[in-house]
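The structure is given below, and queries will be raised subsequently.
Shown here: the complex without one of its protein chains, the others still in place.
Labels for the chains are A and B, by order of writing; each one numbers its residues from 1.
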Amino acid sequence: MRNILTTCVYCGCGCGLYLHEENGRVVGASPSKNHPVSRSNLCVKGWHAHEFIHDSSRLTQPLIRKNGVLTSSGWDEALTYTAKAFRKIIDKTEGTGIGVLASAKCTNEENYLIQKLARAVFKTNNVDHCARL
Amino acid sequence: MTNSINEIEHSQVILVSGSNTVKTHPQVARRIFDAVDSGASLIVIDPRRSPLARHADVHLSIRSGSDIPLLNGMMRVILDENLADDAFVEMRTENYHALRDMLYRLDMDEIVALTGVSLDKISRAAKLYARAQNSVVCYCLGITQHICGTDNVQAIANLAMLTGNVEKENTGVDPLRGQNNVQGACDMGALPGVFPGYQSVADPEVRHRFERAWQVSLPKTAGLTVTEMTHAASDNPIKGMFVMGENPMLSDPALGLVRESFANLEFLAVADIFLSETAAVADVVFPAATFAEKEGTFTNTERRVQLVRQAIAPVGESRSDLDIITALSEKLGYPMPYASAAEVMEEIALLTPIYAGIFYDRLAPWGLQWPCFDREHGGTPFLHKYNFARGKGRFVPTSHKPPSEPTDAEYPFVLITGRSYHQYHTGTMSRKTPVFNRECPEGLLEIHPLDAKTYNIRAREMVRLSSRRGSIKVKVTLTKTVNPGSLFTTFHFAEAAVNELTVAARDPQAKCPELKVCAAKIEKLET
Partner (left out) sequence: MKTISKVLKKDHLKSLLRKLAKDRQLVAPVRNSYGDTLFTEIEALDGVEIDLDNQAQSSLKSFLFPQQQVLFEYSTDQGSAPVYKAIDSDGPTVFFGLRSCDLAAILYMDVIFLKEVKDPYYRQKRENNILISIGCNEPFSNCFCRQTKSGPFMEYGFDLQLTDLGDRFFVETGRAQGEEIIQQWAHFFSPASKEDEKAQYQMRLEAQGNFKRQVLVDLAIRKLKDDLVPEEVWSKLSSRCQDCGGCAYICPTCTCFTINDRKISTDSGERIRTWDACTFAGFTTMAGGHNPVDMKQNRMKRRFMHKLYYDVKSHNRTSCVGCGRCVDMCFGGVDIIKFINMVGQGEI
């Protein structure tokens, strides 16, 4: 079993927690003693922060809606399809017709890149996330 | 937060407003209890008798939406008792006269009537807060999710400045950020009006810097906020959306409008770890990796930028959002060739002054708190030392704005929404965790026993809860946590989605929806 120190994914307190990895699965979570926020303990969500990771309903393949039904597809097909659809709207609306929702659950780097994508590629400042909710 | 979480335990007085801290920010509540055990006083402003309110020296159980009159009333007491910090006001603030004039015109009887709190309690709270040598205000969405959210925050700032309770260690105004990286998402410019580091998109100099770095021309005017995008319904100027790890089909207010807006889209792409309510209506769904399957950073509520480390490979064919965005960008003819998340942070540091000293090799063991201006800078545990960001702190007098939807004979209850301890937001993660589903399997409507008696409703009975926008069936729990005339429930559960009922009205500046007040009624279900 390996212990990997990381940051909790639930609330804004930002506890330092160890994920316990065994045979490619995350099998536990526990607090860091010296971390300035967690200081030896986690709330119940932190202690169970690993459990959703291996839920059987995880999405594991890209899906494209075909004849009204979400259907498994390959990555390249899904990305190409998406790029085409966005390109059409960008060209038609000069970007104002596209909206992007970033995420308070994702990393800084991902949020940085998605607002870059919105502004530099979609040509729109219509980018926001659920900070207000 | 202007302070660090650990500073709270050294404060003499802690004022908590609109935050169910024990349930939603347990580590902050832990510091509050530690402070109380070392002799600190606790003031709680909350329409509900939250777990923290039960331990308060003064609990101001206000009517939902009357924060401004309450805070103004407290400031008036502070003036009357001569407890203002005159030197601080003189040295560090401006526009004090406007505030003072407004406060002297206040009718305290009217304040008592608006808030439902006695003058004695207001006075005790004001004196406790003002007399402390250091004190913190912790507030959360109970302050901001009102049509007057910005003014509520301003009123708190006025109170803190009037008493000099800012700009020192263990002293300040601390908004508690809800999600693990809501602070970071804001810092990174995932907002319609600003680039990373809160640099305005309308500022030509700033825009030029980003245009040079990104080698493209960039749009000049601020974009639309979430609810402007999700509430436009059939008038929606938005034709295509890309949603990364959010679930507006459950989290946003007035869900009827949200559904209509999404139905009118020509194209919707969603990246998520589960098939959320929003992903279910998408045209393309990308399977995303969880926090355990990628590298990156989160920024917590005390502005601490911390590493997220990979424990396992992405499950199935899922990919990190970082990989999804860069792959999509490449397909759109704008390659983003980053070898790692660390390389993205290097670009962030280059373009974002408050993150300029944030590099991965500096983040072990416990991260850095921004602003962090260069490689030598050790980060900033508390803000506004020596000066406010804008120079002097400006007093802006604020006055009461009644909630957008008053109660009436048909809809006599004030409905408040919030979170529970065992579930999280729209439950995409927490509802996949067996113990949480056992502890909190369904949404419960909190109702005062007196109201329940009036409607002949017993505990655990299903009732119909309605507003002018919709209705849901929900199970009732009787509790004195809520006052008579008030109802409370959580928004985690799609099968009793309270956001079918909430109002679309929002604060004109912050665009934060009024999720803390709407008029509602309950009906007994025929069996």
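Note that in this section contacts are C-beta pairs under 8 Å (C-beta built on N, C-alpha and C of every residue); 3 or more make two chains touch, one makes a residue touch a chain.
Just so it is clear, the structure is predicted and the values come from calculations on it, not from any experiment.
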{"item": "From B:Arg54, B:His208 or B:Lys473, residue that would touch the chain that is not displayed", "value": "B:Arg54"}
{"item": "Chain not shown, touching residues in subunit A", "value": "1-3, 5, 16, 18, 20, 27-35, 39-44, 47, 50-51, 54-56"}
{"item": "Hidden partner chain, residues of subunit B it touches", "value": "22, 26-27, 29-30, 33-34, 37, 51, 54-55, 364-366, 421, 434-435, 438-439, 460"}
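To be clear about the criterion, only the chains that are shown with their structure count from here on.
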{"item": "Centre-to-centre distance between subunit B and subunit A (centres being mean Cα positions), rounded to whole Å", "value": "19"}
{"item": "Residue ranges of subunit A in contact with subunit B within the complex", "value": "2, 4-16, 19, 21, 24-26, 34-38, 41, 43-45, 48, 50-55, 57-65, 70, 75, 78-83, 85-87, 89, 92-93, 95-133"}
